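Removed: one protein chain of the complex. Kept in place: all other protein chains.
Order of writing sets the chain letters: A and B. Residues in each chain are counted from 1.
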Amino acid sequence: MSRWLALAHRLSGLALALFLPVHFWVLGRALELDAFLAWTEQPLVKFAEWGLVVLLALHLAGGLRVLMLEFLPWRDWAKGLAAGVAGFALAAGLAFALAL
Amino acid sequence: MSATLNVSVWRGGADGAYRDYEVPRHESQTVLDVVTHIQRALDPTLAYRYACRVGMCGSCAMTVNGAPRWTCRTHVDKVYKNRKLEIAPLRNLPVIRDLVADMREFFDKWARARGQFRGARTKADDFARVAPGSEARKLVDAAIECIGCGVCYSACDVVAAIPEYLGPAALNRAWTLAKDERDTLGVDRLRAVAGDAGCHACHTHMSCTERCPKGLSPTAGISGLKRAVAGAALRGEL
Partner (left out) sequence: MNPRGETYLWIAQRASAAVLGLCVLVHLATIIYAVQGGLTGAEILARTRGNAGWLAFYAIFVAAVAVHAPIGLRSVLAEWLGWRGRGRDAALVAFALILAGLGMRAVLGVYA
């Protein structure tokens, strides 16, 4: 179980690392922002953005899990953390989907 | 309960293959019982290891239906899913033959992690008295019952990816010594377990903790080492 979580944490991190330079590049060209934002109105792009938000939430929650395991005194709750991570990512994804 | 078990057993070295056997099923049968039956009744050339049969010696670990387990304390009922029982040597270690893995690298890493106790007293001195309720002693207690079975090492994906990674068992051992107030190795041991081949390579997967048959948590010990080593580095002692 935790192993799949670790894989999800890694893949989301990888995807974010690849996405960031693009994200910065677009924001750096503030004047053309609207043309870009118009492009993001397409359904497929919207879906990809939703994916990014979920990835960010997933990576955040996975990272918080690691920090808790490494820095807090060891307790049995450690085994239940996985569910918390999945729950948080889902909640963030839902919130974003509803706000769109 | 059907009368026979369908069992696939790894035969040969790294380039070996599974061979199928039919083994009579019994009440309260362990996976080790199955392997023993095959060797005694069906094929005396089968190589495997065990000693105590009661979960103390740590020599009988194998890969059972894809997961590492101590076979003497694993009941067939628990693992015989979909009428399949597949038994292989431990992962992440070289195969010698059949179900016997080469444990040398596994134990060499204990030595590399400075897993030996080093004290300051001689036999002329009185016994050391360690308060059972002290924080350090409780941490050691939680980690000390390792039987060296290699199950955690076999379950760890970082061991699979980074051959020189010391692995959960050796690091867990180093942790029990780092927290032993009689031990004098101190920062030398922390140095031995630092960095990319040591505790900082661990991703906190918890596969080791989920699989350890003794219910230990190498992940907890490794986390403790990470903090101890980082502390030493920040104080300029490393």
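Keep in mind that, in the parts below, a residue touches a chain if its C-beta (ideal position, glycine included) is under 8 Å from a C-beta of that chain, and two chains touch if they have at least 3 such contacts.
Keep in mind that what you see is a predicted model, and the values were worked out from it rather than measured.
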Of A:1, A:27, A:48 or A:72, which one is in contact with the hidden chain? A:27
Of B:42, B:67, B:96 or B:162, which residue touches the hidden chain? B:162
In the full complex, subunit B touches the hidden chain through residues 158, 161-162, 191, 194-198, 200-201, 203, 226, 229-230, 233-234, 238
When the complex is taken as a whole, what residues of subunit A touch the one chain not shown? 10, 13-14, 16-17, 20-21, 23-30, 33-34, 37, 40-41, 53, 56-57, 60, 63-64, 66-67, 70-71, 92, 95-96, 99-100
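Going forward, only the chains that are shown with their structure count from here on.
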What whole-Å value do you get for the distance between subunit A and subunit B if each is reduced to the mean of its CA atoms? 35
Listed in rising order, the residues of subunit A that touch subunit B in the complex are 1-3, 6, 10, 65-66, 69-71, 74, 78-79
Help me check something: in the complex, which residues belonging to subunit B touch subunit A? 142, 157, 203-207, 209-210, 217, 219-220, 223, 226-227
